[in-house]
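The complex appears here minus one protein chain, its other protein chains still in place.
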Amino acid sequence: MGAKWLGATVKRKEDPALLTGKGHFVDDIHLPGTLHAAFVRSAHAHARIRGVDTSAARAMPGVHLVLTFADLPQPLRTNSLPLLVPHPAITQGFMPYALASNEASYAGEPLAVVVADSRYIAEDAAALVAVDYEPLPAVCDCVAAIEPVSPVAHANASSNIAAQFTVNHGDCHAAFADAPHVFGERIFLHRGGAFFMECRGIVATHDAVLDAFTIYLSSQGSHRIKRAMLDVLDLHDNQMRVITPDVGGGFGPKGAFYPEYPTIAVSAKLLGRPVKWIEDRHENFLATHQERDQCWDVEIAVDGEAKIRGLRGRLIHDAGAFVPWGIVLPWIAATTVPGPYVLPNYKMDIVVALTNKISTTPVRGAGRPQGVFVMERLMDRVARELELDPAEVRRRNFIMPEQMPYQVGIIFRDGRPVIYDSGDYPASQTKALEAADYAGFAARQAEARRQGRYLGIGISNSVEGTGLGPYEGATVRISETGKVVVYTGATPQGQSHKTTLAQIAADSLGISYEDVTVATADTANIAFGMGSFAARTAVNAGSSVHLAAVAVAEKIRQVAGEMMEVSPGDLELREGFAQVRGVPGLRRSFREIAVKAVGMPGFSMAGGLPPGLENTAYFTPEQSTYANGTHIAEVEVDIETGQVSILRYTVLHDCGRMINPAVVYGQVVGGVAHGVGNALFERLVYDDHAQPLSVNFGDYFLPLATDVPHVDVHHTETPSPLNPLGLKGAGEGGTIAAIAAIIAAVENALSPFGVTIAEAPISPQRIVELLGDAALGRTR
Amino acid sequence: MTDTRHLKLRVNDREYERVVETRLTLADFLRHEIGLTGTHVGCEHGVCGACTVLVEGRSCRSCLLLAVQAHGREIRTVEGLAAADGTLSPLQQAFWETHALQCGFCIPGVLMTLTELLAANQTPSEAEIRERITGNICRCTGYQSIIEATLLAAERLRQGREVA
Partner (left out) sequence: MKPASFTYHDPVSIGDVADLLCRHENARLLAGGQSLMPMMNFRLVTPDHLIDLNRVEGLAGIETRGNVLRFGAMTRQRDIELSAQVKQFCPVMQEALRHVGHCQTRNRGTIGGSLCHLDPSAELVNITALHDGTLHAASRRGARRLEFTEFATGYMSNALEPDELLVAVGLTPWSPHHGYAFVEVARRLGDYAIVGVSAQVELDRHGAIRRAALAISGLETTPVRPALAERGLLGQEPSPAIFRAAAAEVGKLGAMSDAYVTAAYRQHLGRILTYRALERAVARSYERMKV
């Protein structure tokens, strides 16, 4: 079967509906009788809750239900929310209840819910709920949090350390002992968030006849949400159906399980009516998980030729008040540090600190941008100290393509050793440098300086484990109408899965991708699923769709062969028919074959085959498959105001075989936009009492169209050897290397002034501070 | 005691009449009273632009307008861009062809903003397009393909002299 659709840039199947306003996001769902919820949220980052008076709220006309923790039906008063990724290193794995009972641990933690005729009325009533707080000392800084004198983030905690573990291989002690050069840095990554355009939301219904829930949720994984709901509500598998409709961006936090969800579900059951809760943007700033917020103390040992001998240090990671994703985030960050470089000795001690802020869980890049930032800052430090070209320092340390598969020596968060399966890192950098006209930069920079302007260039290389297991299944089914449908647990939020998975299925079935419907994220349609995050869907679901479609194609030929009394091998699939090769008139339609495959009472199944023209496959990868990229940023810094413009941005990206190049391009450019935000704009500010100060889009800056540069994207395709189609993930690569490249470029622009930068994001104000008198410029 | 008003307005060339609470925003009216859910709500404080509609041809944030303020006015939403027979507007068609959307949530607002731009200016530069859509935040695309789509649509409009 020729690959007609794999690799083709075809228009998306999702677009006609989205372009005409006919999408179905959760708030677009209007079920008859729906009531609307609003939450009462803790005003304090840390407080004892001595009492909650809901009498005025209950009395308001239009209010149907008010619940506090004490009113929650069992088992919600016994079961806290599940810790989704447990690990033995976690010693204090605090998890919240659906509503806070006697202690609030972050500002915005839900402690009561109001359900009313409208959201307007629900908010009116919520404002009348009176909470008696006893404020407690709040922990707001992860570095201070682990000092013995720090107050505790949870009243019954012994400390603020949720977990401690080490990622290491080799012998750093020896490597550092006699290294010619050792350079240390303290590196900060400041808190930020995903800030999808569509806030979270849920519509819950309960069927009293079946005693089963149906939940519509804006999520990144219907099946994971279902399992968490079953867990926290003590339900059986047939009592919960989760459907994720159109999702307006996810980027990680919508993959988590939040306390609002079981509360809304039980509200629907108590009221016997659908209940809808849509997070508003203010809540989104308080109650949706955030990320970054790390302090790294690291040092690198190199020899006289700038070859790395070892890297070691300590990461203090701010987990927030609860640890729903365990230690995944800092683990990914720490195992990303080695990158595409030979790192013979490595030791990173990680302390996961509890604070009175909302939890940190993966946001696009999932800790990898942080790990890349650390390594790339150190590489630039080495280059500066040894007076070498930063590109050359990297060249001297690359893992070479002939060393693939390359054992890094550490364990990834999936429990498997980190083994880079494929990729040509030196070639990536070379191509990127050429595309960015790196060779001509010195002249550009010099010319600009003559005009009193300051240009800088920055390089960043990253390696990304994609296609994380354990699986994402797919059922390919041809119904008796002859229509082809693919069911999968993949849960898209803009990644174009309904198009790319159709492309894969279409190739094996000899039809147009337009004739394949991909139905995602409904737990009723396929038994097992994981969800779309961590750049895993193309590899896992794509491979499953391929395997299932190949199996269905084979079955089509077998059944049709029986029907036409020809050998299956003589049949080819074309435009919805199985036809005899070279004899176009001799054929059967998918519809006819499907009807035959369903069987008729009294007649044997064709060829003794099981019924149905369908197949379900769960592709299980042995390990992650490693994509890689090189980013080159060229910036201008206005040294008088500190403002940064990105003049040129080049990406060399290798995500293996591309299913749809336009989709990959969009993912890369969109990923770079997140990186621009992380490097220059996005910082969530808290006060000393862990009270969030950045609580709206006026305080927190998302990159606008005048902030994101034109991105020049170049692709290389090094197919993965680990799945049938050679795919690797593409969703995060644009972000992962971006922070490092941009910060490096800013530092390079400011090098005449001796400014160095070891934090992200960096603001114009901070740049002016670092420049000191030099920022006076012409006013001096 | 809720404060209500009788409201009559035209949306996408069709007349609607309702009695509404005076505090109901235009965005909520469109989405929940008359079933036009294409206009999206992203922030409710006038920054993200997802709720952008055209009020008498001018782009506005419908989260910052009360429904009652639209009494007697002409509103156009994303549902009113395609032709009656379903043919996409040149701008919508260009968005489809250049992969200018991913999750699609910001797109109705973006389309309304750019429809206003192209109605007044059929030769926008890339810089002008970027400046105009600073009032619409996209978290998925990085804006590049949106700009390509707009330039493509502008070119087609110049050639065909059609309405955006």
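Residue numbering begins at 1 within each chain, and the chains themselves are lettered A and B in the order written.
Rule of thumb we're sticking to: a contact is a pair of C-beta atoms (placed from the backbone, for glycine too) under 8 Å apart; a residue touches a chain by one contact, two chains touch by 3 or more.
Quantities reported herein were computed from a predicted structural model and do not represent experimental measurements.
Enquirer: Quick one: say which of A:Ala70, A:Ala177 or A:Val685 touches the chain that got left out.
Expert: A:Val685
Enquirer: Touching the left-out chain: which of A:Ser567, A:Thr641 or A:Thr756?
Expert: Residue touching the chain left out of view: A:Thr641.
Enquirer: Hey, which of B:Glu44, B:Glu79 or B:Glu148 is the one touching the hidden chain?
Expert: The single option touching the absent chain is B:Glu44.
Enquirer: Since one chain isn't shown, list which residues of chain A touch it in the complete complex.
Expert: 119-120, 123-124, 127, 280-282, 640-641, 643, 681, 685, 687, 693, 696, 698-699, 701, 703-704, 706-707, 763-765, 768-769, 775-780
Enquirer: Of the residues in chain B, which ones touch the absent chain?
Expert: Within chain B, the residues touching the omitted chain are 2-3, 5, 21-23, 25, 28, 44-46, 49, 52, 55, 58-61, 63-66, 68-69, 113, 116, 131-132, 134-135.
Going forward, only the chains that are shown with their structure count from here on.
Enquirer: Between chain A and chain B, what is the separation of their C-alpha centroids in Å?
Expert: Distance between chain centres, rounded to whole Å: 29 Å.
Enquirer: Mind pulling up the chain B residues that touch chain A in the complex?
Expert: 21, 23-24, 31-32, 35-45, 47-48, 50, 77-79, 81-82, 88, 92, 95-97, 99, 101-108, 111, 129-131, 133-134, 136-147
Enquirer: Could you pull out which chain A residues touch chain B in their complex?
Expert: The touching residues are 9, 11-12, 14-16, 18-23, 25, 27-28, 30, 120, 194-199, 246-249, 251, 280-281, 493-496, 662-663, 665-667, 669-674, 696-698, 702, 704-706, 708, 710-711, 734.
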